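Of the protein chains in this complex, one is absent; all others appear in place.
Right, subunit A next:
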Amino acid sequence: MTWVTFLGNATDPKIGGIAFFGIFLSLVVFLIGQWLFKISNGFFLFQPLFVGMVLGIFILWLLSKWFGVALPTFYTAAYKPGGDILFWFLNPATIAFAVPLYRRNDVFKKFWLEIILSLVVGMVISLFAIYYISKGLGLNNDVISSMLPQAATTAIAMPISGAIGGTPAVTAMACILNAVLIYALADILIKVFRLNSDPVGAGLGLGTAGHTVGSAKAVQLGSVQGAMASIAVVVISIVVDVVVPPFAHMMGLF
């Protein structure tokens, strides 16, 4: 038994589901992030999720060097079994957003038409902006295709990315970075662009750009923002389903 398998090989029946390392590491790096965030008086680069991600990858990289294996191999053997268990809880956490949505059912019922129109029109404008920025930065077509569906949740964005000639792994990466970035930058962006003057818009924007993590941020801002971000997560995924493939076709990406 090598150290790599000892640290959490859940697939080896002889060792039997040691998934503790992944869960332990996730908790430790996140708590370090929370502590750093607190002692730095809320410095945006010390957001717990961002610190957790960077520190987690760094520690795995150090350990993989220590044991002399490739980082992806080490990740799969040592971290993934525990990480997958935590990851599963995003399923119930996503459906939990029905509660903030229902709490402000009055707002949804009053503005449902504005919400859907804003998300469809806003999505199309964003697609043009993302397309021309990627073009301007000199990315090739398959990377551009991978960038377009990132507003949907990962499970929707990945197959669409593949269908329009992109690389699903790049899209998944974009979706994850969206969430991490929104969690770190939301406060600054809201202040700079004065988004909170319209709580409905701020909520929809956070849910679109930051997925469920953006919605969790929106819930902290207020009940209206939370409800709007929750509805955005659902509606924008459907909008991406419908709008992105024709857009990619129109732009001649595949």
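Note that in this section a contact is a pair of C-beta atoms (placed from the backbone, for glycine too) under 8 Å apart; a residue touches a chain by one contact, two chains touch by 3 or more; residues count from 1.
Definition applied: contacts and distances are computed from a predicted model.
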The chain not rendered here carries, per UniProt and among "Effector of murein hydrolase LrgA", "Phosphopantetheine-binding protein", "Formate dehydrogenase" or "Act minimal PKS ketosynthase (KS/KS alpha)", the name "Effector of murein hydrolase LrgA"
Even though one chain is not shown, subunit A touches it at residues 22, 25-27, 29-30, 48-49, 52-53, 56-57, 60-61, 71-72, 75-76, 79-80, 82-84, 86-87, 89-107, 109, 111, 114-115, 117-119, 121-123, 125-126, 129-130, 133-134, 137-140, 143, 147, 150-151, 153-156, 159-160, 163, 167, 169-170, 172-174, 176-183, 185-186, 189, 193, 195, 197-202, 204-206, 208-210, 212-216, 219, 222, 224, 230, 232-234, 237-238, 241, 245
